[in-house]
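Every protein chain of the complex appears in place save one, which is left out.
The first chain written gets the first letter, and so on, giving A, B and C; residue counts start at 1 in each chain.
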Amino acid sequence: MDLEFTASEHAFREEARAWLAAHVPARPLPSLETAEGFAAHREWERVLYDGGWSVVSWPRAYGGRDATLTEWLIFEEEYYAAQAPGRVSQNGINLLAPTLFAHGDEEQLARVLPPMASGETIWAQAWSEPEAGSDLASLRSRAERTERHGGGWLLSGQKTWSSRAAFADRAFGLFRTDREQERHRGLSYLMFPLDAEGVTVRPIGRLDGKPAFAELFLDQVFVPDADVIGEVGQGWRAAMSTAGNERGVTLRSPGRFTASADRLIHLWRSRQEPADSRDRVADAWIRARAYQLAGYAAASADPAGSASGSGSRPGGSGTSVASADSSPGAGGTASPFASSMNKVFWSELDIDLHETALDLLGPGTSEVTEGLPESAWMDGWIFALAGPVYAGTNEIQRDIVAERVLGLPRGR
Amino acid sequence: MDLEFTASEHAFREEARAWLAAHVPARPLPSLETAEGFAAHREWERVLYDGGWSVVSWPRAYGGRDATLTEWLIFEEEYYAAQAPGRVSQNGINLLAPTLFAHGDEEQLARVLPPMASGETIWAQAWSEPEAGSDLASLRSRAERTERHGGGWLLSGQKTWSSRAAFADRAFGLFRTDREQERHRGLSYLMFPLDAEGVTVRPIGRLDGKPAFAELFLDQVFVPDADVIGEVGQGWRAAMSTAGNERGVTLRSPGRFTASADRLIHLWRSRQEPADSRDRVADAWIRARAYQLAGYAAASADPAGSASGSGSRPGGSGTSVASADSSPGAGGTASPFASSMNKVFWSELDIDLHETALDLLGPGTSEVTEGLPESAWMDGWIFALAGPVYAGTNEIQRDIVAERVLGLPRGR
Amino acid sequence: MRFLPDEDHRTYAATVRRLLADAEPAKAARAWAAGDQGPGRELWRALADTGLPALAVPEERGGMGWYPSELAAAFVEIGRAAAPGPLVETVALAAALGADPRGGDTAGPWLPRILTGDLLVTVTDPAGPYAVDGYLADAAFVTEGPALHMAVPEGGPLPSIDPTRHLVRCEPATPVESGEPVPGDAARLRSLATLLTAAQALGAGRALLDGSVEYAGRRTQFGRQIGSFQAVKHQLATVAIALEFAEPLLHGAALAVRAQPGGPGPAEGSAGGPGDATDPRDLPAAKAACSRAAHQAARTALQVHGALGYTDEYDLTLHLRKARALHDAWGTPAACHQAVLAGGRFPAVQGEAASGE
Partner (left out) sequence: MRFLPDEDHRTYAATVRRLLADAEPAKAARAWAAGDQGPGRELWRALADTGLPALAVPEERGGMGWYPSELAAAFVEIGRAAAPGPLVETVALAAALGADPRGGDTAGPWLPRILTGDLLVTVTDPAGPYAVDGYLADAAFVTEGPALHMAVPEGGPLPSIDPTRHLVRCEPATPVESGEPVPGDAARLRSLATLLTAAQALGAGRALLDGSVEYAGRRTQFGRQIGSFQAVKHQLATVAIALEFAEPLLHGAALAVRAQPGGPGPAEGSAGGPGDATDPRDLPAAKAACSRAAHQAARTALQVHGALGYTDEYDLTLHLRKARALHDAWGTPAACHQAVLAGGRFPAVQGEAASGE
C-alpha cells in the first residue's frame, strides 16, 4: 500500500498543471447559465479539446488520451486547483458518454463523441417529468413508432428540470416506448435535438434567477432509430448505469473538494484564523481529503479502468454500475452501491464547506456579490444546495445504503 | 405580556432559596443507584418533606403547598441551582401521582400520597417488557381475577427496564386483565409491592454498572382491588396521561437545564473561554433559556394549573394530557402534543450540553472520576444518554409531531 | 407573570396578517426585485396605516408609544408574507429618531413622513457593510457607535441571494454636508433592528414549514404522498420544534428591548426589580435561534420540494432566499453567540473581520 504516483502519473500531473497555468483565463468567465457565459464556456471547451484535455479518460479515437482513473483524478485535482472554468459539457461527458460507451454502437460513438469532446455539441439531460422526479420509473413521456423518414420515433410529453437545456444543442432521456408496460419496463433511451420541430424550451430560473434548467414540451418530435441507445425497451438499464455514474466520483471529482477546502483554509487564514471556526474549517479539509483518498482507493482497485465508462471501456463488460461503484474504503468491501455513499458524502460536505465560507465572510457576503472575490463562494453555495436533491435525493441514497449495503429490510 | 413575577411568586422563590441554602448537603450524596446512596436519598426526601418542599404543587392535605405551575417552575430553578440531590422519588411524584390525581379515588390518594411525599414509600415504574418497549400496547404480562383475600388480581409475567426497582418499595404498571382484547384494550393500571411473594427482582446495571433498573419476574403476585387505579380495562387511558407527563415539563423541568447551562458557562470561563467552544456553549444556554421561557408560557396559559396533576387537580376534569401539554410557544397553538416537542427538545439539549462540557474538560475526563469535580458532568452525560430513548423514543415523538401537530399522512 | 401575548397584541398581529394575505405580497416582492417599487410602497403605506411605525415612537413625537412586542408580532407576519423593502430599517430608524436623547423636534423631516408611510429609509452599521435597498430608499443612514449619520450609497447596486434586497456598499463616516450626526439613539436602532430581523426570520421559517407540509401532503412519488415517508416527517418535525422553541425567545427579546434604558419613550416594561426575569441576553439568543430555525426550515423546504424548491419562480423560494440573507443581517450567529456570553452586549463592531482583508 502506498500513496506514490508513478513516474508517468507524475509527468501527467506536471503536463496538466503547466497547460492549465498557460491557458486558464485570468478572469473568471461569465456564468455559464447565461447566454453570454454559455458561449464563453463553449469556447473554453474547444480550447481544452485542442489541448487534448477535454476528455482525458476517453480513447484517443474520440478525442481523449486514454487516461487511467488515477490520471483522471490527477487531472481533476489540477483543474480545480487552477480555478479553471466550470464544464458546460458535463452532462454529455459525465452522463451520456458513459452510457454510450456501455450501450451504444460504433456508429453512435463515432458520430456523437467527437463533437461532444470539442464543445461543438452541448448536451442537456432530460430525465425528470412533473410527476416523475425521484420516482423516475413513473415517467409518462412517450415515444411512438413511426416508419416515416426511414423509421424512428415520435416523442411527446413534458420534461422538466432539464439542466443546460436553455442554451444546449441536444438532449438525452428516457421515453416510454411500450405503454402496456409499467414502471421501468418499456422505457427506451433516446437522443434528440433541442431545435427540432415540436420542441418548446421554457427556461426556468434557479435560485439566483439564472436559467440553469428548463421545461421541455415535446410534440411529435422525430428521432431516427440511429438515436436510440441500446435496445428499445431496455432504457432503464442503460439509465441506471448513468445514474450510478452521476452519483459516483466522476460527476463530483475529489479535486473539486480538495481545491475548495484549500481555498477555505486560505480564507480562514486571511481572516486571522478565528478559533470559533477552526473545527468547521478543519472538518471540511478532513472530509475532502477522505473523499480524495477514497477516490485513490477506488482507482487502485480498478487500475485498468478509465473514468469515461466507469470501468467499462468501449466493448467492455457493460457492468458499468458495479465497476464504477467499487467501494471507496481502501480496505473495504467492493459494494456496487458505494456510489450512493459517495453522493451523500460529497453533497453534504459541499454544503457544509460553503456554509462555513459564508460564515467566515460574514454579513453582507451572504449576498451574491458578483465581481467581488466573495461571489465565487456564494455561487458555489447555490450550486451546492442542489447536491442533496438531484441525481436521486439523499433520502433515496440512504435507503439504498441501508437496504443494499447494510441489508436492512425493505421499507414499506 | 411580561416576565415579572408577582410579589408572592418572588417571596416563594426567596423562601425556597433560603431553605435550600440551609439544607442542601454540603457534599454530594453517594449515587442514588447504590444501596447506600438510595438510603441517603430517601433520607433527603424526608428532609424535603419536613420542610414542605418535597411535593410543592400538591394539595396541602397530601403534603404539598398548593403551588401553581409557575411556582413549581421557580422551585425547580432554585433546586437545581442549589445543586440539590437527585430525586429518588421522582417515579412516584412525576408518573404515578398525576395518574392518581386524575384517575384514583379518595382512599387511594389518602393512602398512597403521604408516604410517597415523605419518602417512606419509594416507587419504581414497571412499564416495559422484553417484547414491549416503544410498542407498549403489545405488552403481555397479565392480571388474573381472584376472589381470594377479599378479591383482587394475580400478576404474572415479566417486566424490564424498571427504573429504581433494585431498591424501591413498590411499583406500578399496566397488566392485561382481558386476554381476549388486543393491543391497548383490556389493560389495567395496578400498584404492587416489590417485596411480595412471587416477585423476583433482578437488578440490571446501566452503562456505569450501577443497578439503575431491574427485571421483575412476577408469579401470581396478589394485588387487592384497592390497588387498581381507575377502571379495570381502562389502564391504557390512565397510562397515556402519565406518558404525556413523562415527556412534558414536569419530568425534566427547565430549572435542571438552566442550572446546567449556567454551570457550563462557568466551566467555559474557568478554561479561559476557548473560542472554539463558544458557539456550543452559547447554544446550550440559548436552548435552556428557550425551554425555560416555554415553561413560563405554558404556566401563563394555565395559571390555575398545578404541576401535580398537570392541570387536573383532584376532582378535576381528567383531561390531563391536553392541559399538561399546552404549547410551549408563548404565542403558540395549544397543541395537545406539545409534550412530544418538549421531549425531543430537552433530551437533545441535555446530551449536547453534556458533550460540550466533556469536550471542555478534555481527555481523561471522558472518564468517570468519582469524587472529582468532573464526575458530575460524566454522571450527567450518562443520565442524558437515556433521554432520547425512554418515555417513547425520539423517533416516535417526531412521528407524533409530524402526524398530529403538522398533520402529515400516517406512516406505513 | 403572564408571559403570553394579550388580546390587543394578538388582534393586531391578526390584522397585519390579514392585510398582508390580501395584498399579494409575493407579487409585490417580485416587482420590488425588478425595481418596480409601486406595489411594495403601497403595501408599506397600508402597514403604516395600521400604526406599525407609530408603535416604535413615543406619543409626544407623534407615535403611539414603545411596543417592541407588538412590532415583533407584526414582523413575524411580514416575514411570513415575504413583504419587500427596508421595513426593518425604516421602523428601527423611526425608533431611533423618536428616542432622540436630546428630545425635541431635531430629527428633521423624516419622522413624520415615516409615520404616514410616505417614506422608506435604509440604514446599516459598520458590520453590514451593505445597506439594503440603498438606492430605492428615500434616505440612507449609517450608525457609528452611539451616533447616527446620513450616508450616500456608493458604487453599483449588488445583487443579493434575496432578489428583493438591493445591496449598496455604505461605509461608515460618510456624512453629507455638515457631517453632523443625526440626532437619534443608535443603540435603540440596533436593538430594534436585531429584534425585528429575528421576527422576520421566524415568520419566513413558519411560511417555509407550512409550505413544505402542504407540498408533502400533495406531492406523490412511488405511489404515495412524500409526507408519509418517515425521513420527510422527521425533518419537518425537527423544523417545527426549532421554530416552536425560537418563539418564546423572541417574546423574551421583545421584553428585553422594551426594558432597555436610554430612550425617552415610555418604558412600559419592567422596572428591573427583583422579580423581573427579563434578560438582555434574550435579544442575541432570539436572533440566533430564529435565524437558525429559519435556515433549517429553508434547507428542509429545499429537500422536501426537490428541484421545485431550487427555482426562482416558485413563491416559497422568496422565503428560502430571504432566510439566508436574514441569517447574517443585524447580528451574525457568531456575533450573537458572543453577545450571549457577554451578558447581552454585542461585540463593538459586529463581524469586523468581514470588512476586508
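Convention: a residue touches a chain if its C-beta (ideal position, glycine included) is under 8 Å from a C-beta of that chain, and two chains touch if they have at least 3 such contacts.
As the structure is a computational prediction, the values presented were derived from the model and not from experiment.
Undergrad: Can you list the shown chains that the absent chain is in touch with?
TA: Its contacts among the visible chains are A, B, C.
Undergrad: May I ask which residue of A:Glu33, A:Glu215, A:Glu355 or A:Asp399 touches the chain that does not appear here?
TA: Checking the options A:Glu33, A:Glu215, A:Glu355 or A:Asp399, the one contacting the hidden chain is A:Asp399.
Undergrad: Using the touch rule from the top, list residues of chain A that touch the missing partner.
TA: 1-7, 9-10, 70, 265, 268, 273, 278-279, 281-283, 285-287, 289-291, 293-294, 296-297, 299-301, 303, 327-332, 338, 341, 344-345, 395, 397-399, 401-403, 405-412
Undergrad: May I ask you to list the residues on chain C that touch the chain which is not drawn?
TA: Counting over the whole complex, chain C touches the hidden chain at residues 229-231, 234.
Undergrad: State which residues belonging to chain B touch the missing partner chain.
TA: Within chain B, the residues touching the omitted chain are 128, 131-135, 138, 160-161, 204-209, 213, 270-272, 274, 276, 358-370, 372-373, 378, 382, 385-386, 388-390, 393-395, 398.
Just so we're on the same page, only the chains that are shown with their structure count from here on.
Undergrad: Name the chain with the Cα centroid closest to the overall protein Cα centroid.
TA: That would be chain C.
Undergrad: Report the chain whose mean Cα position is at the greatest distance from that of chain A.
TA: Farthest by centroid: B.
Undergrad: Measuring from the mean C-alpha position of chain A to the mean C-alpha position of chain C, what distance in angstrom results?
TA: So the centroids are 39 Å from each other.
Undergrad: For chain A and chain B, let me know how many angstrom lie between their CA-based centres, rounded off.
TA: Chain centres of chain A and chain B, defined by C-alpha means, are spaced 53 Å apart.
Undergrad: In chain C, which residues are in touch with two or more of the other chains?
TA: Only 229, 232, 333-334, 337 qualify.
Undergrad: Send over the residues of chain A in touch with two or more other chains.
TA: Within chain A, the residues that touch at least two other chains are 274, 276.
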